[in-house]
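Each remark here refers to the structure printed beneath this line.
One protein chain is absent from this view; the other protein chains keep their places.
In order of appearance the chains are A, B and C, and numbering begins at 1 in each one.
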Amino acid sequence: MIRAAIVGASGYAGGEVLRLLLDHPEVEVVQVTSRRHLGEYVYQVHPNLRKRTSLKFSDPAGLEAVDVLFLALPHGEAQHQIDRLAGLATYIIDLSADFRLKRAEDYEHWYGAPHAAPHWLGRFVYGLPELHREDLRGAHYASGVGCNATAANLALWPLVRADLLDTSQPVVVEIKVGSSESGAEGNVGTHHPERSGVIRTFSPFGHRHTAEVIQEMGLEHVVLTMTAVDLVRGALATAHARVKAGVSQRDLWRAYRAVVNENPFLRLVKEQRGIYRVPEPKILAGSNYADLGFELDERTGHVVSMCALDNLMKGAAGSAVQCMNLMLGLDETLGLTFPGLHPI
Amino acid sequence: MIRAAIVGASGYAGGEVLRLLLDHPEVEVVQVTSRRHLGEYVYQVHPNLRKRTSLKFSDPAGLEAVDVLFLALPHGEAQHQIDRLAGLATYIIDLSADFRLKRAEDYEHWYGAPHAAPHWLGRFVYGLPELHREDLRGAHYASGVGCNATAANLALWPLVRADLLDTSQPVVVEIKVGSSESGAEGNVGTHHPERSGVIRTFSPFGHRHTAEVIQEMGLEHVVLTMTAVDLVRGALATAHARVKAGVSQRDLWRAYRAVVNENPFLRLVKEQRGIYRVPEPKILAGSNYADLGFELDERTGHVVSMCALDNLMKGAAGSAVQCMNLMLGLDETLGLTFPGLHPI
Amino acid sequence: MIRAAIVGASGYAGGEVLRLLLDHPEVEVVQVTSRRHLGEYVYQVHPNLRKRTSLKFSDPAGLEAVDVLFLALPHGEAQHQIDRLAGLATYIIDLSADFRLKRAEDYEHWYGAPHAAPHWLGRFVYGLPELHREDLRGAHYASGVGCNATAANLALWPLVRADLLDTSQPVVVEIKVGSSESGAEGNVGTHHPERSGVIRTFSPFGHRHTAEVIQEMGLEHVVLTMTAVDLVRGALATAHARVKAGVSQRDLWRAYRAVVNENPFLRLVKEQRGIYRVPEPKILAGSNYADLGFELDERTGHVVSMCALDNLMKGAAGSAVQCMNLMLGLDETLGLTFPGLHPI
Partner (left out) sequence: MIRAAIVGASGYAGGEVLRLLLDHPEVEVVQVTSRRHLGEYVYQVHPNLRKRTSLKFSDPAGLEAVDVLFLALPHGEAQHQIDRLAGLATYIIDLSADFRLKRAEDYEHWYGAPHAAPHWLGRFVYGLPELHREDLRGAHYASGVGCNATAANLALWPLVRADLLDTSQPVVVEIKVGSSESGAEGNVGTHHPERSGVIRTFSPFGHRHTAEVIQEMGLEHVVLTMTAVDLVRGALATAHARVKAGVSQRDLWRAYRAVVNENPFLRLVKEQRGIYRVPEPKILAGSNYADLGFELDERTGHVVSMCALDNLMKGAAGSAVQCMNLMLGLDETLGLTFPGLHPI
């Protein structure tokens, strides 16, 4: 069995990595750390895991050597510890934003502080298997992905990959998100009476995940607009762009089909009847699938491309475990087969 | 115009008193205080009141003399300031739990600390007009009411008033409540991802509001069981009791009709068709109405009596303003006519 | 007292007109019709109105003459009855889509059928007071407004009115809406287990309300994208556009302030602190206010303009009653002062 540890396992993303690994046939979780919940049983924080594990949260200072280390620390912490941590594990997957951007100046621009370990940026593969599958096979270090960036990137990827976009035009990606994006620590804005029933465009411009879309899609002018809605898990990106002159519905079908055929966790949703005709995040809760859809106005070339996903799964823990599978040479889908629920 | 001030107006109950008084034809709000939001415009905290008032929150230490003073402080504070505050206003309505119980020993039993101003307990009228209308007319001091106690008391009142209950049997009142009961300050349990979608029986026994039901209904053995559900405003009390031998459906109809006929804000909901056949809190959001309903099993004498209300209105601010109307000799319903919304 | 009747009063918009008029100081509702709920008490359908009216739904065939007639029929019906109905009332306000568009060919294009009474189109004033206040004073016929169109139009209006937009660029308006937009009759997609928690982009293009935005804003290339989210009442329009070269933050502040100063029910929300920094629909439930906000990227000229409203109020019944006030020469705000609730 492969031995794994999770640093910061009391958070939402860390908890999901733990849930996935507890049912993973090739991995054994030997240690989970949390400063805040030190000494508590895991199931006191993640009540779904009662009767599934008797692990307790331990002190991150006492971390022992393992094969794979998942880092689920608050943004900005892993970069200060990476040298020490790299001595403890052959493989590291860091779910924070610390090693997602390739260029130190981009990091400083978007995160407002110089990067503490810029020499490590080049060693990490950006952890979205749909974009970097071959690089991940055999890699030792993978970053996590921004959940919103992933929704935007997967919405745009079929168009970018097939070179269908008129890149002279701005791309607007409206992303609607659930409350688990705020993480396990609440704030005044996540107090239930204030957060319930909201439609709150909390970030019209400038969300940090924009950097990952620019980097990964190679686009210049991208606007990510974030709106909080009443849901716990889930994000929907609705991207507006213009296709090149002459691009037809048929071209789009071909582009989307190619992408979903190559990627086990991508699906195309474009139905003419029934309730579920377009991608929707709620049925993806707990699942690693991301659902894609599109609509084209052939007259104007305006394309609307959608991606629905579970921000804690494909947008965080699910992609991280998928990366682990690739890095270790395992079947990419191991431990990731939960399809989501209907109804929910 | 009657001049009013609200101490603790940044909280949910204080904010509702303010909303009601801003549209009250006989009252002018001259001061609202908040230590936490000192100097902010009221509408920065209560965004519904934008363009309705240019008041700012002031320091409670600088409170000036007024005709009516509403106290909406955290429990346990008003009793320490009551002597000073009584010098500033002719009429005081205190929404906290400090002056609800008649006996200092009851206060100490349920609140775990001796009362700081026990001599004041007898000067306050318990502020539920449906139970103490005549005492309130001309009174100078009225307590607030516990929201859950009010749901329970109004559910039981038609039965108690008509002396239909077999008081040798325990009364079980299951109360389901929305998240605004937690107040404006959040805690880990009200973080949206943890609070959304809950059915959480957080207090099987021993809720402090039980004391108000025992006191006001004169019952010995009452159990209040509190369950949090996914809603912001609203409480439903479902009371289980046994009626005296021989009590019939007809007796209950008579008892409930008498109560709703005497009280402008009580309504009986008992329909045979349609969606809304029983009392439901959601349509009461913002309204001072409380809806009552009942069902009797004549074979066993088991009666289920229901009361739905808005915990911030009939369960707090609405009853407080209704008390003020009575204390000042005004029409009891002034400023309280908003009927609630459908759908919502 | 002005005598009013409501045709189709069992629906959501008709029910809201009724709620507003029951508390209107100058109007008496003498008749409400519903074929489906014929003979039922109004409060059996609109349970909030229990104890507020003893009206029953009557047969629309037996409609009697009144001063003001509100039509809240399904789309496509009023145009077939308008000649008869015009004989019954001096003033008619039609909430359906039948008389919103000025040109019969536009109606046919967007609604897929020729208009049955095209000669009436020119007699109706488009019923959004913020755009047509002067025309409405003294008018006899006013259309309703599309709720989504209104959110889009009010989001764009400050920019259009001050001529700040680069109209060579497409305008994308992403609108997120609650479930009451579906009307009182459910369908498979509004069944709670399927509708709860959705983020469902049900109309990427081509929503019929687009016609009202094109007509009222005078823009050529507008895309309305509709996404259903988990809320009952409320819509938020987030509009993306480009401003003309050189337009600054200061220009936008001036443009928005001018609009909110001229219109009693528009408010500007642009705070630096607190929870409510941008417009949000939930606090507007039941209110006729519409809240506006904006954000400008001066580097690129990309502007995001937001409008939050209650689709049944400012987006339907509230604007209709506001029109009535203007048409009858009354104070524009009569009966429309409910500010919404916080929290909710």
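Rule of thumb we're sticking to: a residue touches a chain if its C-beta (ideal position, glycine included) is under 8 Å from a C-beta of that chain, and two chains touch if they have at least 3 such contacts.
What you are looking at is a predicted structure, and each value in this text was computed from that prediction instead of being measured.
Taking every chain of the complex into account, the absent chain touches A, B, C.
Interface note: of B:Leu38, B:Ala65 or B:Val188, the residue touching the hidden chain in the full complex is B:Val188.
Interface note: of C:Gly127, C:Gly197 or C:Pro264, the residue touching the hidden chain in the full complex is C:Gly197.
Considering C:Ser179, C:Thr227 or C:Ser319, the position touching the chain not shown turns out to be C:Ser179 (whole complex).
Of the listed positions A:Leu128, A:Val232 or A:Leu334, the one in contact with the omitted chain in the full complex is A:Val232. Touching the omitted chain from subunit B are residues 170, 172, 174, 176, 188-189, 193-194, 196-202, 204-205, 221, 223, 225, 227, 229-231, 234-236, 238, 240, 275, 277-282, 295, 297, 300, 302, 304, 306, 308, 343-344. Residues of subunit C that touch the chain left out of the display are 12, 178-180, 182, 184-188, 190-197, 230, 232.
Counting the whole complex, the residues of subunit A in touch with the unshown chain are 12, 15, 19, 22-23, 40, 44-52, 180, 184, 232-233, 264, 267, 269, 271, 273-274, 276, 280, 283-287, 289, 291, 337-344.
Quick note on the criterion: only the chains that are shown with their structure count from here on.
Look at the CA centroids: the one farthest from the centroid of subunit A belongs to B. Across the assembly, the chain pair joined by the most C-beta contact pairs is A-C.
Counting every residue number used by either copy at the subunit B-subunit C contact, over half are found in both chains. Centre-to-centre spacing of subunit B and subunit C amounts to 35 Å, using the average Cα coordinate of each chain. For subunit C, the set of residues that touch two or more other chains comprises 280, 343-344.
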